[in-house]
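Data block below; observations after.
A single protein chain has been omitted; all remaining protein chains appear in their positions.
Let's look at chain A:
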Amino acid sequence: MDDESGISKISDILLQEIDHSLTIILRERQDYANLSETAEYETFKKAIEQFQPSPQLLDSKLRDFLERVIRSYIKNCLYEDQDDALDTRISCVFYQFAKVRGTKTVSNCLPSDISLISIVLKRGSEQRSWESRFFLFVWLSVLILAPFPLAKIDLHLPDKIYNVAFEYLKTGSKETDAASVLMARFLSRVDSRDYRDLFISEYFNSLAWEHESNVFAKIGILSTINRMLKILTLEQLRNHLDRILTLISNEINDDSQQAPSSILRFFIKILGKLSLFFMRLEQYGNIEDIVSNLLKFLSHNDTVIRYSTAKQLSKIGLHLDSDSRQDILESLVNLLDISFMFDEGDEFQADLHLDPETIDIVSFHGVLLTLGEFCRLRLMSKKWITITGSICHRTLFVEQHRLTYSAGSNVRDASCFDCWSIFKKYRDAEIPPGVIVTLFKDLILVSCFDGDLMIRRAASATLQELIGRHGDLLFRQLSVPSQYISMFKVKLIEILDYTALGHITKSYQLPSQIYRRLNGLMHQEFVDFLLSSGIRNYNYSLRKLSSQALKEMVSISSDYDAENVIMKLRGEYKLCKEDGILNAIADLLSLLPERSVDSTQYHAMISNFTFDFHNDEFSKGEEYLHLLKELVARLGFQLNSNELDTVFNIIRTNREEITDEFKELSKYLKDIPLKYAERWIYYVKNGNLASAKALGYSPVMRERSQEVLELLSDIRLDANLRSSLIDSVSIFLQRDGYLNKTFIQGKLKLIEQLDDYTVTNKGDVGSFIRISSIDMIFENRDFFSSEDDRQAIEMRLLRLSCEVMDNVKLRSFSLLRSLEHWGSQVEDVTQSELLHNPQKYFGILLKLYDNENLCLESSKEFWKGYSFSGGSSQAVDKTINAAVYAFLRNWQVLTNEKKCAMLRIIFSLLGKGPLMKDKGSKGIRYNKMQTSCLRFVCNLIELNLEIPPEFELESLFVRTYNMTLGSSNYLRLTIAVRILTNLYLRDPKKFHGCKKRLQWLGEKHPLTKVKARAFEALQEIEFESQE
């Protein structure tokens, strides 16, 4: 629809564009140049392709365009043989028109000039591009329509035409279609009688057919026959009809092989046309054969075949008397596996026996499509409208569940089509009111609740017809007072809005809107539907949505009492433990006043519930947890050991939904027996995420805080789990934990979580922990409020704020800003600005650093972080550049004194540290930091960082020199080589030691790669000093 209106808006402009392109491609102007013609053709093609959704919009200009194509071709190509490219290009233009607008339509626009026949034919028979042939054949097919004996032009002309058309009919390439048009038109000529006989007798007999193994040839012949049946007269065809029918019947009934869809489509179309001829000949036996042949195709696997069959059957129905039509309809319904009582057809049958899970979806679809076509053509008696209505009443809800998907949406769609046709084509008095009312209610349910968006929209489009055409009758039937009827119509259409239906969550909320805005319309039907099928839907999310909708519909009015509904569901659950019932009960429980129900019956209800976490769907566990949570929250339900065991069984399923429900439940679980508290911690230790995440809500945390604290520093535990535990600690602190002794004493341990840099094969998983810790501190700022805490935190945040990972650094930065006194130091910028403008971000950090008189330790932390952004191998170029350039810009405003102080601190990071010997992760980390820092410094001095004369730059030489000692870290060594080179070139006298070191590295280093780098550096030095 959107495509269509899109093209409507611009069609005039596009037509002008095409017009313009044609002047060039067709050489209508003098100033053409070969090159631009090809380019212009592409422009033309783009323009015309846009007409695809609404090709008719071409029509106002089509004749003009095509006449120009012909004129140009005659002028430039027809009598020449020089310019094949031009010939093809003009033919392509024609082909594009034919492709978008249809061969037949386009051919109708061609002028007919009988004198051109021979030359066009001649060219068409020569070796040319297929586009040229396509064009010439179509043109020829128009030329030969002239009522003038062809043989008079040239005795052999008919032969030649027949032969060339025949040749290309069989190629299966793109000109086949044109050849078929040509052949059919040729054979329709009065003087072509012999060729007609030849064509059909020679190729349309079983022997020839079996013999022909080329599918394309068959398709070509069939498409010609199909066209002939359209344009030839009964007299011309009389002698051939039986033969055609026989061949097709034989082919269809040949069980040894099934024709491909491409051929079947033609069989079906041809059969449909044949039947109309037989009707005129009053050969009803043949028609019967055709109908029974067609009926078989209604259960063909290919939708296109079914649809095409439905159309042919209804077309036949249109021309038959009403008794025969009745017969067809009966055989249609007999194809469905339902025991239908035709005698009772006058009565609406509300509960037709039909098992959606076992019916043959394909046949149902085919039959429903055919019924729809019959309705659309107004071929139905009132009785048959009733029958169709009775069927749709069931089929609108058909769904078949397979292992990984569900089938049946085509059946539901076809059912909508049937209803749509009935409501659109029949007047009030022609449809039994009961049918209108029932289908109305069904369609509303489908619009709101069908899982498939296309079906919801189809149902709603159908409702528009129903309400627009039969609304008065409908609402009178529903006892809506007449003064409200108009309002009902408008509101309903408004509510069933195209976009609202597009979102499944919104469409499930429509019933409550209907209730509110339309005086409770359909209230009972909604509740009944949700109770009997919605909440048990096969589809998990529809089940949940239904349950929510049910709760809403029950709560909305006093007609329903939540308790009664729950009681009913409990009874049903006892009989059959369908998925979804517990969830619905849980949702409804939230409507009850607290502690209003005796909880013993619930223990009984769920006493047999078991959960096998290997095999059961997670959703089964989820609804159980959900129910328990509501029971505990609303009724003060006490979980017995059986239930607790089940809970711990369920949470072994690693699903977010389970974790979320368990968290909810944990909020309300007050007294947890020792055994289960231990099990909880045991689960945490074994990596169970749900128990780690929910722990913060539970009293178990209070009792076990010491253990939890220890777990945090247990690096054997998965980082994700530890991060979850920190989240839990955070929640615990927020809820009531500020007085917890363990955590008060263990504060530093909590703060130290900011230093976790665990790396695994999944990358920097420590970042989860750092982020959780930042968040924890943020949420519990009052808890971490002592001077010591503040210092410990600030120091770390300075580092974290300079880190490489965006989500760590920005979070850290906001936390820093939220701390007392820091906020005022920082200019106000938004997160996204910080994210997208890293240079600005680093600038702010540097200003901050400059304004604060940080203690040495904090300063060091800051530069550690900064070094990562300015030089680590993990940082992307954009980050490195931002950090380095921000640094250089800030550098300009510093006093020499400050510059020296800053350099000293940075260089100190390159010196020996306590962690250098550490073989563990901290040591590795420290080494990485040093390499990053070295690279950062290298980047700076290579960008000619201006160094105050009083600064003792030798210290950099010493540090760098030391870092090359005994190192085999290639990355680090190459950086060192760069630094040494740079220093030497700055001042060869002062730094002659650099050259010496380079020489040593070039000669003696054990790694050849390093030698090579050092050697290159020496060459560079050589080169520079010569300059």
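Keep in mind that, in the parts below, a residue touches a chain if its C-beta (ideal position, glycine included) is under 8 Å from a C-beta of that chain, and two chains touch if they have at least 3 such contacts; residues count from 1.
Assume contacts and distances are computed from a predicted model.
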item	value
The complex's invisible chain, by UniProt name, from "Dynein regulatory complex subunit 5", "DEKNAAC102671", "SUI1 domain-containing protein" or "Tectonin beta-propeller repeat-containing protein 1"	"DEKNAAC102671"
Candidate in contact with the missing chain, chosen from A:E42, A:D197, A:D497 or A:E656	A:D497
Residue in contact with the excluded chain [from A:R469, A:R570 or A:K747]	A:R469
Given A:W420, A:Y560 or A:F768, the one touching the chain that is not displayed	A:W420
Selected residue (touches chain absent from view) among A:V215, A:L234, A:V304 or A:L943	A:V304
Positions on chain A contacted by the hidden chain, ascending	1-2, 4-6, 8-9, 11-12, 56-57, 59-60, 62-63, 105, 108-109, 303-304, 307, 376, 410, 413-414, 416-417, 420, 424, 454, 457-458, 460-462, 464-465, 468-469, 471, 485-490, 493-494, 497-498
